[in-house]
Each structure stands twice: as C-alpha cells, then as structure tokens.
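Just dropping this structure here.
A single protein chain has been omitted; all remaining protein chains appear in their positions.
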Amino acid sequence: MSKTWTLAELAAATQTQIQGQANKLIHAVASIEHAQAQELSYIRDRKYVHLLPTSKAGALILTADLAAHYQGDALISTNPYLTYARVVTLFNPMVRPAAGIHPSAVIAEDVELGEGVHIGAHAVLEAGVRVGAETVIGAGCVLGTKVKLGAHSLLYPKVVLYSDTEIGDRALIHSGAVIGADGFGFVPEAAGWYKIPQVGNVVIGDDVEIGANTCIDRAAMGSTRIGNGVKLDNHIHLAHNVQIGDHTVIAGCTGIAGSARIGSHCQISGMCSIAGHLTIADRVIITGTSFVINSITEPGVYSSGVTVEEHSLWRKNAVRFRQLDQMARRLAKLEKQLAELQKNKD
Amino acid sequence: MSKTWTLAELAAATQTQIQGQANKLIHAVASIEHAQAQELSYIRDRKYVHLLPTSKAGALILTADLAAHYQGDALISTNPYLTYARVVTLFNPMVRPAAGIHPSAVIAEDVELGEGVHIGAHAVLEAGVRVGAETVIGAGCVLGTKVKLGAHSLLYPKVVLYSDTEIGDRALIHSGAVIGADGFGFVPEAAGWYKIPQVGNVVIGDDVEIGANTCIDRAAMGSTRIGNGVKLDNHIHLAHNVQIGDHTVIAGCTGIAGSARIGSHCQISGMCSIAGHLTIADRVIITGTSFVINSITEPGVYSSGVTVEEHSLWRKNAVRFRQLDQMARRLAKLEKQLAELQKNKD
Partner (left out) sequence: MSKTWTLAELAAATQTQIQGQANKLIHAVASIEHAQAQELSYIRDRKYVHLLPTSKAGALILTADLAAHYQGDALISTNPYLTYARVVTLFNPMVRPAAGIHPSAVIAEDVELGEGVHIGAHAVLEAGVRVGAETVIGAGCVLGTKVKLGAHSLLYPKVVLYSDTEIGDRALIHSGAVIGADGFGFVPEAAGWYKIPQVGNVVIGDDVEIGANTCIDRAAMGSTRIGNGVKLDNHIHLAHNVQIGDHTVIAGCTGIAGSARIGSHCQISGMCSIAGHLTIADRVIITGTSFVINSITEPGVYSSGVTVEEHSLWRKNAVRFRQLDQMARRLAKLEKQLAELQKNKD
C-alpha cells in the first residue's frame, strides 16, 4: 500500500547522508533481525553493533561512527532512532477520513466546525462546541457544551469531553479517554459526605497525546492544566487541579492526586502514585511503581518499590519490614555496648 | 450566568451568621488568594490565618474564633469548609436537561420511565428497564435488561449498566463506568480454564457517586453490594461479591478483590490493593498505595508502601530488602554473642 522510496529520497526527507547506492529501492521498514533485502532498519547505538555482520537489511540507519564498520548501503544520521521514526512515518502516513458529518451524528445548531472536519457515526456535539479545521472526531465521541477542540486533532471512537474542556491543536486522544469528569471532592457532614461542586474545567495545550481509558478530572475551581507536548499513556488518572508542565511524559496506570504540580520535561514511569498538593521540579525522572508523597525540588532520577523474589523468601523478608525500626534500635544499642566493651578493655 | 446573592441571602441559605454588611453583594466564589471585592472565599482552619490581612475577598466564611481576628464582612460558620461547599452549590446549581427522549435513543417497549426523565442521544434501554423520576441518562449510555435505576440520578455519557443492576436514588455516575460486568472466576481444567458463569448482580444504594472508568463486577452468585452514600473515584476496580458499607469513600485506582467486605465510613486512599475474602471494620482509614492481605478488625489508620528516594540510594536499599531476614538473624546472633562476652567478663 505505501509507496516505495529510494535511499536518496529518504535521505532528503530525513536530512541524512547516503552511504552507498542512492537509487536503492526501499519498500518497508523492519527490525534489524527481520529486515530483508528491500527493507530499511537501524541500530540505535553501539550496544547492537554485533548485529551488523549478519543483517540482511537492504539498508541501515547508522551513526557515522557505526557506518565506518559497515560495508552496505546506509543513511548516516546523528540520531538513528529519530531518523527511523521519521522513516516509519514516511512509510505510514496518517490516512484521515474524508471531511463530512455522518448522518447519524447529533450536532447542536450553534456548533462551529472548521474546514475539513470529519465527524463519525453516532458522535454527539452539544451546544456551543467549537472544533478546529481538519480535526477528526471518531464514532461515538461525545463533546459536551462549550468544548473547544483545536485543529488537526484526532479523537478515536468513544472519547468523552465534558463541558467546558479546552484542547489545543494536533491532539491525539484514544478511545475511552474521559476528560473533564468531576474531581473527587467531598466535605464530611453529619449525614455522610457533601459533594463540592466541581465548577472548574480542563485546559490542554497543543500536541498532546492521551491514551486509552485515561481520565483527567476537571478542576474544583479554576483549571486542571496539561501543557504543550505532554504525552499520556493508557489508564492514567489525573485528579482535579493537577498541573502538568510542557513535554512531560507519563506511562500507563500512573495516578496523580489533586492539585499536584508536575514540572516540564519530566518522565514518569508506569504505576506510580503521586500524592496531592506537592510540586515536582522540571526534568525529574521517576521510575516505575514509585510512591511520591513529598515535593521533589531537584532534577534527577527518583525511585521506590521493592522487586519480586521467590515467595517463601519474600514472606520472611516482608515480615521483617515491620521490625525495621526495632532492628535499627537494637543495632544502635549493640554499637554502643561494643564501644563500651572496647573502651573498658583498653 | 449564576445569580448574585446578598450576604444575608447566603447566611439564610447556609444557616450561618453575618458579620458586617448584610446587603453586601456576592457574585461568585473564589480561593482566598484570588478572590476579589465581589467574591466570597473561606479559610478552612487556623493554619491559613496568615492569609487574612492580605485577602481582597469581598467576604469570608470563618469560624467565630477566626472572625474575631477579621474586620471585614463574613459569614460565621461552625464548619467553614462545608459552608463554602454549600455556597458553591448555590452559585452553581445543577442544570438538568429538559425531560424527553432523544429520537436516536433505542428504548425497549416495556421500559418504565418516571416523570421528567431525560434520555440522551444514542442511549439504549433494553427490555424490562425501570428508571425513576427526574433521572438523566447521558448520550450513549446502555442499560441492559431489567436494570433498575432510581430517581433524581445522573448518568454522564457512555455509562454501561449490565443486566439486572439495581441502583438507588440520586446516583451520579461518570462516563466510562461499567457496572455489572462478569466477575473473574475460572476453574482449572485439563484444557485450560472453565468459566464459572457469573449469575449474580450488582446492588447499589442511594446517594452513590461512581467515577469515570470505574468498574464494579456482578456477583458470581448473589449480589455485589455498594451501600448508601458511598463515593468512588475514577479507575476503581471492585471485583465480584465485594461489599462496601454505607458512606465509605474510595480514591482513584484502588482495586478490591473478590468477596472482600469493607465496613461503613471507611476512607481508602488511591492505588490501594485489598485482597479477597477479608473483612475491614467500620471507620478504618487506609493511606495511599497500601496493600491489605488480612482482615482489619479495629478502626484506625493503616499504611504500607515505601516512598521515593534518589535512584542510586534506592538501588542499594532495595537490594538489602532481600537480605532483611538474614540481617535480622545476624543481629540476634550478635546480641547473643555480646551478652555472652559481657557475662564472661563479669
């Protein structure tokens, strides 16, 4: 389906240099282990240099350094992984559906739609919605009142944007994502819990990707804010009034509690728990399953979590965890006693 | 959009006393840092008393104690946070859509609908469904056969209630919630796993809120039961036959395994894991990321989880976790040896 490219065309499109035959035809991209004679592959770094001699790939994307060890055709790049990603994009251009509104979609009278918008079957756009040019709204999506969605965006089927949500340009939102549901806020009262109306909204920048079944709650008051270029994986939970800085990426199943402020260019791995009302600095990296209950003020890598071991060993060690403080005190006492003993001896 | 209130009207509506001008006009509610001359704010407790002198708010909700330190207009409340929540409600009354059934909704012939029910676009109500008065069913919701949903409830778009689910009055259910899917029950057999049909249902009390993309599974046999006034955040997983007592609140991403019985008035934080077939007493508080594998019989606060530290320190400490039991044994041995040494010395 995708067109065939010459190495020269690929070099021009990705701003890389050619080593070998400029008119070599490339039909597809593949991993270095599987690539065949008309396919292009890449090596990310020197760690994989041992795969070079046995590769059957028609051409490889390599650094100049690696290319010196390779006789075959190649594209020379300062960043082979990025060049590879760009070539994958060339071979797999996004096919946007034709402009138009499916007759089964339900669109309020005052909705404003940009040029070239596509609205899928059974989508619902409520009063006051505004959608930018060339945006695609998948089947069964629901955009509540006064939602603003930018241009060149793509909502896969069954995305729900609650009323007043604002999203920038080039958004990519996967199925089942729910943006703008109520934050979780209650005040104890005699009869149980009194709901604090969640009267804020969600404001999302440009170039944001949101994974399947991820939820971003509306603010109690004001806005939950997601910066430009933020990438969110599946099953993420961002509570009310969370702030995420530009270009931060968050992996699957992570939850961030209310009013937490995450910096820009952070990398947060999967299944992390971040408590509310704290601040995380820019360029902080948090590894998988970490539990953060205090602010992090310096860039760096932060971790917690205990990894698996054989079950019967784990049982013994896990029990001792509850004795840790007592163990520490006994250790200190021993040190003191021994010091005393040695002093007396001298 | 929302109407303007005098301080006197707000005092009457919230059963609080006025300090200062009864006819002061209030246009909106805002946080103490942002509130302007026609806005009302509050201070939750003495911790924020330092914000009083610089506040630009038109009026504040304060305890009598705090009001003594404040010259401006105020509402005097025994519980400023609750009064604030009530005032937010006054300024943001729930706007329910008009009664009626959208022509694209698919409603079985024998469905019974109370007065004033609103059914959104593309909703589906299967045979035998009964819905109470004034309830709103959002776009694209699906109510399976024989679902009973009470009065004055609100289902946001794309909620799925499986057959036989029963929900009380004043429910608030957010998008993507799935109530009544099969519990996870299989018996090993030679060929793999034999599915145990999940023939029970889910029964939910009055005044329950259920967050976006939360799942409550139907019982294997009998009912999964959620009490009155229970509040569930997003991304919660309640397995088959779980029982949740009245007025218990559970924060996002927590999972509770099959047949666990949670008491009433409990507070369970986010990302907790609670094992199956155990019992948790009333008024138990469980902090974030806790892992519960045994019953908890006494009210109190319970915790587990290890919090982040700098990555290279974590690596060293995490490795030692696997040596904990061995360390404890070495410690005991040292204590014995030292005692022996000291005895011999005496």
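We just call them A and B in the order they show up, numbering each chain from 1.
Here, a contact is a pair of C-beta atoms (placed from the backbone, for glycine too) under 8 Å apart; a residue touches a chain by one contact, two chains touch by 3 or more.
Treat the numbers as computed from the prediction; the structure is a model and nothing was measured.
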Quiz prompt | Touch with the omitted chain, as defined above, among A:A22, A:A64 or A:L82 | solution = A:L82
Quiz item: Which of A:G114, A:G128 or A:G288 touches the chain that is not shown?
Solution: A:G288
Self-check item: Contacting the left-out chain in the complete assembly, out of A:D73, A:D164 or A:D246
Solution: A:D246
Quiz item: If you put the missing chain back, which residues of subunit A would it touch?
Solution: 29-31, 79, 81-82, 84-86, 88-89, 91-92, 94, 102, 104, 120-122, 138-140, 156-158, 172, 174-176, 207, 209, 211-213, 228-229, 231, 233-235, 246-247, 249, 251-253, 270-271, 288-289, 305-311, 314-315, 318, 321-325, 327-328, 331, 334-335, 338, 341-342, 345
Practice problem: Extract the touching residues of subunit B with respect to the undisplayed chain. | Solution: 104, 106, 122, 124, 140, 142, 144, 158, 160, 162, 176, 178, 181-182, 184, 186-189, 191-197, 199, 213, 215, 217, 221-222, 235, 237, 239, 253, 255, 257, 271, 273, 275, 285-287, 290-294, 296, 300-307, 309, 313, 316-317, 319-321, 323-324, 327, 330-331, 334, 337-338, 341
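The definition used in the following text is that only the chains that are shown with their structure count from here on.
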Self-check item: Chain centre separation (subunit A, subunit B; CA means) in Å
Solution: 26
